[in-house]
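Complex shown without one protein chain; remaining protein chains in place.
Naming follows writing order (A, B and C), and every chain is counted from residue 1.
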Amino acid sequence: MELTYIKAINSALHEEMQRDENVFVMGEDVGELGGAFKATEGLLEAFGEERVIDTPISEALIIGAGIGAAVLGMRPVLEMQFADFISCAFDQIVNSAATLRYRHGGRAQCPIVVRAPSGAGIHGALFHSQNPEAWFTRVPGLKVVAPATAYDAKGLLKSAIRDNNPVIYFEHKRLYRSVKENLPEGDFTVPIGVAELRKEGADLSVITYGGTLAPALDAAKIVEKEDRLSVEVLDLRTLLPLDREAILATARKTGKVLIVHEDRLTGGIGGEVAAIICEHAFEYLDAPVRRLAALDTHTAFSPPLEEVILPNTNKIVDAIRNLAAY
Amino acid sequence: MELTYIKAINSALHEEMQRDENVFVMGEDVGELGGAFKATEGLLEAFGEERVIDTPISEALIIGAGIGAAVLGMRPVLEMQFADFISCAFDQIVNSAATLRYRHGGRAQCPIVVRAPSGAGIHGALFHSQNPEAWFTRVPGLKVVAPATAYDAKGLLKSAIRDNNPVIYFEHKRLYRSVKENLPEGDFTVPIGVAELRKEGADLSVITYGGTLAPALDAAKIVEKEDRLSVEVLDLRTLLPLDREAILATARKTGKVLIVHEDRLTGGIGGEVAAIICEHAFEYLDAPVRRLAALDTHTAFSPPLEEVILPNTNKIVDAIRNLAAY
Amino acid sequence: MAQPEGARVATEPAARVEQELQLYYWMKLIRAFEERVSRLHRQNKIFGGVYSGAGQEAIVAGVCAPLRDGDFVAPLHRDLGVFLVRGVDPGRLMAQLMGKETGLSRGKDSFLHGGDLERGIFGSTSMLGSSLPIAVGAALKFKMKREKNIAVAFFGEGASSRGDVHEAMNFAGVQKLPVLFVCENNRYAYSTPLEKQMAIEDVADRAEAYGFRGHVVSGNDLLAVLEVTERVVAKIRNGEGPALIECKTYRYRGHSEHDAALYRDQEELIEWQSRDPIPGYELFLEKKGHDLKRVREQIDERTQKVVQAAVEYAEQSPFPKPEEALEDLFAPALAAAPKK
Partner (left out) sequence: MAQPEGARVATEPAARVEQELQLYYWMKLIRAFEERVSRLHRQNKIFGGVYSGAGQEAIVAGVCAPLRDGDFVAPLHRDLGVFLVRGVDPGRLMAQLMGKETGLSRGKDSFLHGGDLERGIFGSTSMLGSSLPIAVGAALKFKMKREKNIAVAFFGEGASSRGDVHEAMNFAGVQKLPVLFVCENNRYAYSTPLEKQMAIEDVADRAEAYGFRGHVVSGNDLLAVLEVTERVVAKIRNGEGPALIECKTYRYRGHSEHDAALYRDQEELIEWQSRDPIPGYELFLEKKGHDLKRVREQIDERTQKVVQAAVEYAEQSPFPKPEEALEDLFAPALAAAPKK
């Protein structure tokens, strides 16, 4: 069945709520409205007000209450209306949730999923375009995923819901309706912690995730055709824990790595990935590990600014050519 | 005059409040108590209740109100009682403050200083040991400093107060009374954005800051004596913006770099530093860039756990020897 | 109330008469401007999030009228009117919405996030409620500097559920700060009705829990809003501490231009539209002896002209240049500091 990325999310929620009566969703406008992006559409009708809970505008409460329910065995899926507002629940995530099991000496668990619609390129400006993933990828006790395909959106959400640990699930708004895919019928999951090789190649590796997977694949096709460059594209999918094996395998194979993400350069996850490669695949490198990312500023509103700030296919093509020529 | 690190902070506050009547301090227990660590001791007596404001336990309010006063020309110095609680004010810092000038098209400014007592090694456990700097070093519009000496503690705090932008000032609790120094009389500042070479060397560079500067210097001395290794030690001092020139200069000079910080490995600022070096000093590297940092977990309480989690002189010595032997 | 109609305009002070008309002009200008914004949004000339304040004009006009230069105002996302009433050039405001170089934020941010501090307007972030601590900080500055200004923070009943609102009000109460909190209670936060947001009826009841007074007023009644604001603001300026005014109102359009608001009852909308602030105020003008027909024509003509000119100005304004993306991030540090 062909499903968009957002429908894939929606169907994962339906199926998991069906499968396990301890799964419930909570957030702003998730009920009758079905969420600002319709991710929770139909859930209210199917599962009722007790399992599809509209909250006041209280992000810290949403996460905190989710934690309280989770330690008692529930599996809440908590929606931030936009990932940008996760800053308002920051303490609950990085302190209450991430340390919960540790400070209970392993005798408690916190199976919450935080769904965070993130990403730019939709004229969302400073507060509806953020890619906050790297705030969380430095927090032990959390898992962080960022699907780029409809298949992964569904499969990773299912894994996140079934995981006994807090998982931050970044879904990219620009992909909601632009990405469509034939998904298998029936239950399937995508494992957390496993990257996916989207394209094999020999000359150079692009490592990316989320909103920049599609432009990276486009760029790979362009340089393949125009420059006869064979480019490998690795989709990280999970950002914490990183799939170090897959990262190092592609780096060792091609010796030239370009890391691409829509998040800003400085402090983006690319730094961590580059550091891992430079430490553990040093002898294999034929060129410096390069990063292409959003400029080190906020995601401005006006189209010419947004355009120059964000990475895109052309910029990736240029970066690939540059690196290949090293 | 010999001053401890905490006294250096205190004297910077006194002098800046004397110098500029728009400077004021605000936070929990900063008045009569003089702050949990006595950083604001004597300020109430000298400047009165209007400029030394005890607040309720409301971290978001502390930062937010500071911002409101700052856009109208004040220069608030805002104290988080422990850096750990900065998570409760996260949104105000990363959204309200960091984007303020940008979203006002350059026609406003936000000269706040957030003082955040951070760092481990004092049996502070999960919530009184955090090193949260890397949450902020990925936020455009902020500056982030982390002094390691009494001189820098004073000089950087003065620069931060005089800076027209929001500055997050991480002071390391373990250094408060363990670090003492003769400071010059009279006014001096330390520029934001400039790293300091603490020790010259030829064989290998250690790049560090804050709580791990002293152990790094100790380690450098040990390997110099015992292994005849000449180690260069660079103290970053400012974490945003990084002093790229200084970082690249030492990397190019020695060709072997060990980055050390007390913050955790994954997502710590070391990844960014390593990535910069690997991209821009690639040809000069004789070995992989290595990182030594806290283990990827929370800072546990029990002494054997804290010990194994945190970096220390011995671990740095080992890492230097390993890298030198590469 | 028994004076002969038609006679008043002549006998009252000119300033009062002028203010009466000015208030009318503002409400009409806000409505006309926002209608045009909706249209431009449908035409893809304005993009991103656009939030209409249609139906709530009396609040903005009535609260801002008694304010002075130097007062600090933090509007909510629906308060485009604040910009107009406080004297922001309509052309620059329209340019702001279109992401143009001449906009308040020079194209950096969208809609109302670009402030104009020269006119005492703070550009809030999207994070609802987060501007209240900031307004409180502005008030703190006024108190510290013995300035007779006040700070005003607008917020929706939805935002009232945020922790920041609590922290801000509590501190304002402790410090007796010159700040006015204005809650625009339009009964919905996006799709979420009042009863899912709070177990009480009046947000104003919260004020007493912070040690100051809360007032409830019909937000669709300009005179009522004006009257209570004038009274309350005078007290605040006088050093009597903060206050809260809750304005009961209703949002005509969807939450944003993207929202068809199907979750609402049509009856409810009609009921509230029959409380429209503009006809109500027109009745007042008539009773006060104004020639309503003429006044309305004149003012409609004027608002249309102003809006049209604003659109033209904005459309003719250039977009920012790409290299400006990295500008406006940092203010110059004060002094070049000597190195150790």
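Keep in mind that, in the parts below, a residue touches a chain if its C-beta (ideal position, glycine included) is under 8 Å from a C-beta of that chain, and two chains touch if they have at least 3 such contacts.
What you see is a predicted model, and the numbers here were worked out from it, not measured in a lab.
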item	value
Shown chains touched by the chain that is not drawn here	A, B, C
Selected from A:Ala8, A:Val25, A:Leu44 or A:Ala60 as touching the chain missing from the view	A:Ala60
Among C:Gln197, C:Thr303 or C:Ser317, residue touching the chain not depicted	C:Gln197
Among C:Gly163, C:Gly219 or C:Gly254, residue touching the chain not depicted	C:Gly163
Selected from B:Lys7, B:His104 or B:His128 as touching the chain missing from the view	B:His128
Missing-chain contacts mapped onto subunit C	161-167, 170-171, 173-174, 176, 195-200, 205-206, 208-212
Positions on subunit B contacted by the hidden chain, ascending	28-29, 31-33, 36, 54-61, 81-82, 84-85, 87-88, 123-128, 295-298, 300-305, 307-309
Positions on subunit A contacted by the hidden chain, ascending	24, 50-51, 53, 55-56, 58, 60-61, 63-74, 76, 91-92, 95-96, 99, 101-109, 111, 140-141, 151, 155, 159, 162-165, 188-192, 194, 196
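Operating definition for what follows: only the chains that are shown with their structure count from here on.
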item	value
Rounded Å distance between subunit A and subunit C, as computed from the means of their C-alpha atoms	37
Approximate Å spacing (C-alpha centroids) for the pair subunit B, subunit C	41
Rounded Å distance between subunit A and subunit B, as computed from the means of their C-alpha atoms	30
Interface hub residues of subunit C, defined as touching at least two other chains	105, 107-109, 113, 125, 127, 130, 163-164, 329
Residue numbers of subunit B (touch at least two other chains)	91, 95, 99, 102-103, 140-141
